[in-house]
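A single protein chain has been omitted; all remaining protein chains appear in their positions.
Read from first to last, the chains carry the letters A, B, C, D and E; within each, the first residue is number 1.
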């Protein structure tokens, strides 16, 4: 496992739902980064999945799952 | 990551369950948009997945996961 | 997004668990309908996935996720 | 949608965790049944997925998701 | 459905998180066993999926979902 910061800022708390969505995207990407530390290889893979609708849908599911946790941590910004 | 608004209106709160479903769909689409900012490429992908039943089912799963969070944020509109 | 009613009756509340399952199925189908408004195309896809066991299993997962939300909204009909 | 009973006994309550697992399996199967009412076709599909490890794993995921709801409905049989 | 015990010991309660993980694995395997009662066929499938990284990842997802329920049933062993 590469030496990657997995939670930017070290907290699941965000000021807004908008920032919570951005955090969910980052959380998902940092898992990819720690598993595949080679930046060129990650760029190569991104070119593949960003043009593949099935992979894009699967990527969206991952972010949705991460966001569920971030949203609960923030009590849904109520 | 493109400069895309990820949560329309900045809140998970909606007046009704109907609006909550619509928000869940938008949340899912905005993740796609921020990952693939090219509108023509998104249209190309949409033509593919909207005619592919396996992808349509996967897309429905993503919306269902997003909706679980939106519904919890609204205490299920009770 | 087509002009489709996404939550029949506008509420996640149902009288029974049986009706809750039926609602979960409808919720999943209405997401498909709003994404693919062409009824003939939906029928074509249904003929494909209803004879494909992998797609049937995936469809079942979608309904299970929708039902989790419906059941929570109804406090599990206790 | 075929006229299928979707929740056997009409309730998510079971006496034991063992019965809760059995209910989760039944719930998953009844969604398949209502989507594909032809018993011969369901048998044909079962022969396919029961010999395909990827489909068996996916089937297991569906049951796990259904069980999460059944278990919550029963307060985990505590 | 084969006559298989679906919940070893009849309870989701375990003394430790370690035992909870082991239970989650067993729960997932027992669903496979009740769906495919033929031990030789299960061994054949296991040889396939244990050497297939995509199936191994999917298997891990199933266990993660089962574990979420087991962990909640044990109040996370706090």
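We take it that a residue touches a chain if its C-beta (ideal position, glycine included) is under 8 Å from a C-beta of that chain, and two chains touch if they have at least 3 such contacts.
This is a predicted model, so every value here is computed, not measured.
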Missing chain: touched chains present in the view: A, E
Residue of E:7, E:27 or E:63 touching the missing chain in the full complex: E:63
Interface residues of subunit A toward the undisplayed chain are 1, 5-7, 10-13, 27-28, 30-32, 34-36, 41, 45-46, 48-49, 52, 54-55, 58-59, 61-62, 65-66, 68-69, 72-73
Touch rule applied to subunit E and the missing chain gives residues 16-18, 20-22, 25, 50-54, 56-61, 63-65, 67-68, 71-72, 76-78
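The rule is short, and it goes like this: only the chains that are shown with their structure count from here on.
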Between subunit B and subunit D, which partner chains are common? C
Leaving out subunit B but moving nothing else, do the remaining chains stay as one piece, and if not, how do they split? A | C, D, E
Can you check whether subunit B and subunit C touch via the same residue numbers (shared by over half) or via different ones? different
Subunit A to subunit B: how many Å between their CA centres? 16
Geometric centre distance via CA averages, subunit E-subunit C, whole Å: 27
Numbers and ranges of subunit E residues touching at least 2 other chains: none
Full set of chain pairs in contact is A-B, B-C, C-D, D-E
